[in-house]
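Okay, so here's the structure we're looking at.
Left out: one protein chain. Kept in place: all the others.
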Amino acid sequence: MNPAEELKQLFPDSVVSVGFQIKKPLAIIKKEDLLNVAKKVKEMGFDNLSVITGIDYRDRFEVVYNFFSYTKKQNLVLKVILDHNNPEVSSLASIWKVADWLERETYDLVGITFGGHPNLKRILLPDGWIGHPLRKDYDMNVDQFVTVGEDGEDIVSTDGTNLLRR
Amino acid sequence: MLFLAMWTGDIMFANAYELIVFILNFIGIYEPINNIFKTLGIEYVLRIIIVFVEIAVLFVFALLTIMFLTWMERKVVAMVQARYGPMVTGPRGLLQPVMDGVKLIGKEDIIPAKADRWVFTLAPFLVFIPALLIFIPLPFGESLIISDLNVGLLYIIAISAVSPIAILLAGWASNNKYSLMGAMRAVAQDISYTIPLALSAIAIVLFTGSLSTVDIVTAQNGTWFGFIPKWFIFLQPLGFILFLIASIAEMGRIPFDFQESEQELVAGFFTEYSGMKFAMFFLAEYAHLFSVSAIVVTLFLGGWSFPYISLLPAALVPLVSLGVFLVKTYAVIFFAMWLRDTVPRVRIDQLLNLGWKIMIPLALLNLLVTGFLLTVGVF
Amino acid sequence: MKTDELLINMGPVHPSTHGVLRFKLTMDGEIIKKCEIVMGYLHRGTEKLGEMKTYMQFVPYTDRLDYISAFPNNYAYVKAVEELAGIEVPLRAEYIRVLTLELNRIVNHLVMLGSLLLDLGASTMIMYGFRERENALALFDMLCGARMTFNYIKPGGVREDMPEGFIPKLNEFINDMDKRIDDYEQLISGNEIFMGRMKGIGVMSAQDAINYGMTGPSLRGHGVNYDIRKLEPYSVYPDLDFKVCVRNEGDSFARYMVRIDEMRESLHILRQVVDAMPPAKPASLAKYGIAPMTGVPTAVSTYFPRIFTPPPGEVYSRIEAPKGELGFYIVSDGTIKPYRIKIRSPSFCNLTAIPKMVEGLMIPDLIAAFGTIDVVLGDVDR
Amino acid sequence: MEKGGFRVDPLTIDTTKIKFTKKQPVTALDKLNDTGLISTVLAAREREGLILFSTIDQIFNWARLSSLWPVTSGLACCAIEMMATAMAHHDVARFGMEIFRASPRQADLMFVAGTVTKRMAPRVKKLYEMMPDPKWVISVGSCANTGGPYIESYCVLKGVDLIIPVDVYIPGCPPRPEAWIYGIIQLREKIKNQGYGAKWGLNK
Partner (left out) sequence: MAWITKNWGMVGIIKGLIVTMKHILRVGNRPTVTVQYPYQKMKVSPRFRGLHAVDEDACIGCGICEVNCPNGTIQIVKHKTRWYPQVNIGMCLFCGLCVDVCPMNAMKMTGNYELADYTRESLVYGPDRLLFNKEVKQ
């Protein structure tokens, strides 16, 4: 029995469906129950959270968690489906420390909010950047410029006259 | 007549001034010139002129040495690292340091807006001038010494204690965190390494009974059993190692280059300096390298003396001894460069631990044992 | 006595941050109280660009992620695409791929050793490291015509077959490398100052290291016996004999030693690859200009259509890159362009451990620990 | 396209404006020899003004071109090739350039080696402003020249010459170390032909 089916047995209500993502067991979880399931997943020995991917499907968001277990040598994929208007899901940063930055990155680029995250702010782009670039409706034609303030922090503006020559 | 006397006899001069006077006498122009000044009633002017000539020669020598050292440093690094080093500018890149100097003269001199203007300008001079002042009591060869101070060793240690103050001034005046940290580190390092340096030098003084550098060198003349030179390195091996480590720390070179430590503090206390002021720090660093190596040679490696040097004709001795001295000094400098290219930098707390917990007790022990053995009469 | 905390900004342009990274350090004297990492100074939007390029056009962009070891990036992406579309690859191509991967692992570790020692203040090791790297790059140049950004591994195979005289040069390199690694060990490993700087610095338990998402050689220095090449074997690794290099101390020195061991192990793998390399088929069409994209199958690539549309689906595929687990998450919607590409970069996840690791240490220790984590900023910021 | 103040949009460059400058020395070796001491000083004859002053100028120019100290500021991929250029096989130290100063105050030359992102751009500009005159900039690689591979990206500056003046462009992605040295030789050629006041705004 693969770990996704195990989860289905343990949380019959939370797991919407199980399947495979090219050989890797996949379980789709209700977004409210993610934290509970994740705790169990950690107990099951999935100590490595490989990657968190946020995908914008125009009508919905999906967040995909890829796990790996060093002890059992198994893979597990969890997937959460979110509304397009209010993409919010609970944070896993308390369970896997690496989730801290991975979630910040997902927040930064895709714009998914992680409830309960200790320090949810932009990580790759400067604070104040308009829009989330990996959303499909991101406007690529807006030029945004960054200048440095007195304290060394970035200030974002669409006006580049201070920066550009002439 | 005099020439013959010099050729065969063993006329020694106290310092270079006397040597110059002797040479002028020998040519036969000293008396006439002196008479002219005497009739004018200003005979001290000639003295001043000669002293100025001496200093000018020393200054030019020091600058040439520094330039040669920068070139040598780059070439030694290149040799270690399987490449060529400077090649294009001049033959084998020999003009490279000159061109660096000319370029730095032509650079804009930036004083940061938040810096303390006067202290910022003063600090490079305070670093550069003491670095040259150390050259004064160095015995470059027999009779080739500017001034044979009877407190020579004390003078050297005292003068080299000026540079921490200047470094602190430079670091503080720059108004930059890296500069300040670099300066603090440099001062902590200088203070903790001057003590073992002085202590292991005092062990030498116990042998000679004099602080004069000339006396220290003459005490190392001669040989044991006809082939082992009477250098203090053989009497004081521990003292030599301690002194060498402490002097590398004094020079501020890898593994102890906390003043600069590029990967940690960008450029240490001279991060904000540009143009000629930066060049002064650069020059002072290499002047230090030379003078400290020269002191190592003077104290432990016999200075200009060499077994059977007294067999040479007396007229040649100043020249030969100068050569011997330079060869020894460059050997020590080469060792410092070679070490620099091999080892990483130690950490600042390890450095202080090494200085206070290991080197100072060892230096004291060395002093104690030396004193005891001298009293018992082993040496 | 009341002391103030000192705030130091290290970077973004600082000699020892390996590019453009910024540490915001809260210092108590020389001791680091708190370390905050600010990144994104090299964020180039590769993932967004991936959505705008075709599958084939994105291969050159993967070169520029981790620019020191570009072959593993190429391969990780290509492996994901191949898994997605179910493409079979000729055996010779797989062997060539493994050859390049292992050669690149050596190059990566050489650069890492050099820059680590440069950060510690010893300028010579980087010269020796780059000297050998240059020899390896000559091989890369010979193989694919570029020194750093190769664009060589393609979906369906590799771009061109090996040129004449490549294997003898490779053998020369392998034999030379053995002695060089001995030299490095003699120069560095036993050095008291080096050990004093590295031993007991940046210690982390294996549990913590896993929790912080560390992978690759950095994790193996913490005593975790793990290697994707063994756990989820890909390419021809199952046929090759090699061992996983593990050290148990979990400090900077252990992480450094793992790298040295891995270079030896990679040489061992390279020797086997050279021996087991399948012969080129006669009548190979792999002459210059006829490459996978023209759609003609050669000895080193299968048929690959010019307009390539994989079936809709999602895949997460990962490999053991020199820095750790490198994975590509690709979502395809059946068009010629990927719908979403997510790059799981090893440097990014390894870097999460740094703030925890350096608390209570000093700036020089931060540099030592950071050097052994082996981070490339192109990989962190993407 | 004037949006955002872009001077040149690399995608739509007017090809009619392209001019080819005839250079007397053609190969790299010729160019290097052309920047030797004697030929640099003799170039004073071709300059306007008093021969004495222009000779002194040329001596200064030669000092400048033969001791260019770069500032350590690698940005991306090209920084690795910058390191390779400084290393044993190519050894930029032959031109007296191995002194990579970490502090821009002591540097003469900046290699913009790699992608200049929007976030990095003000820092690069500040670094340039911190350097003392006379100073030069070499833009290396496609990213720094025009934005290169990332020209369509939302957070990459489309060429570093939008923020700081660039003296020499070295194409390549990344350029070989030899190409790098060729760029340095081109810069030497440029420094050789420039007046003392040219950088300081005194004459011309």
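The letters A, B, C and D name the chains in turn, as written, and every chain counts its residues from 1.
Here is the rule we go by: contacts are C-beta pairs under 8 Å (C-beta built on N, C-alpha and C of every residue); 3 or more make two chains touch, one makes a residue touch a chain.
These numbers were taken from a predicted model, which means no experiment stands behind them.
Novice: What shown chains come into contact with the chain that's not displayed?
Specialist: The chain that is not shown is in contact with B, C, D.
Novice: One chain is left out of this view; which of B:M79, B:I111 or B:A314 touches it in the full complex?
Specialist: Checking the options B:M79, B:I111 or B:A314, the one contacting the hidden chain is B:M79.
Novice: Which one touches the absent chain: B:I36, B:I358 or B:L374?
Specialist: B:I358
Novice: Quick one: say which of C:R92, C:R105 or C:R159 touches the chain that got left out.
Specialist: Once the missing chain is taken into account, the touching residue is C:R159.
Novice: Which residues does chain B use to touch the chain missing from this display?
Specialist: Looking at chain B, the ones touching the missing chain are residues 76, 79-84, 87, 338-339, 341-343, 358.
Novice: For chain D, which residues reach the chain that was dropped from this view?
Specialist: 8, 10-11, 13, 15, 17-21, 27-29, 31-32, 88-91, 94, 142, 145-152, 159, 161, 166-173, 175-179, 181-183, 185-186, 190
Novice: Can you list, in ascending order, the chain C residues touching the missing chain?
Specialist: Contacting residues on chain C, toward the hidden partner: 53, 56-61, 63, 124, 131, 134, 138, 141-146, 149, 151, 159-160, 163, 176, 179, 183, 186-196, 288-289, 291-294, 306.
Just so we're on the same page, only the chains that are shown with their structure count from here on.
Novice: Roughly how many whole angstrom separate the Cα centroids of chain A and chain C?
Specialist: 24
Novice: I need the residues of chain C touching at least two other chains; which ones are they?
Specialist: 14-15, 40, 43, 45, 48, 127-128, 131
Novice: In chain B, which residues are in touch with two or more of the other chains?
Specialist: Only 81-83, 262, 266 qualify.
Novice: Which pairs of chains touch one another in this structure?
Specialist: A-C, A-D, B-C, B-D, C-D
Novice: Within the complex, which stretch of chain C touches chain A?
Specialist: 9, 39-40, 43, 45, 47-48, 51, 83-84, 207-208, 210-213, 215, 224, 226, 231, 313-316, 318, 325, 327, 329, 331, 339-340, 342, 344, 348-349, 351-352, 356, 381-382
Novice: Using the touch definition up top, name the residues of chain A that touch chain D in the complex.
Specialist: Chain A reaches chain D through residues 125-126, 133, 138, 140, 143-148, 154, 160-161, 163-166.
Novice: Would you pull the chain C residues touching chain D in the complex into a rising list?
Specialist: Spelled out, the residues of chain C in touch with chain D are 12-15, 19-20, 40-46, 48-49, 52, 60-61, 64, 67-68, 111, 126-128, 130-131, 133-134, 137, 147-149, 377-378.
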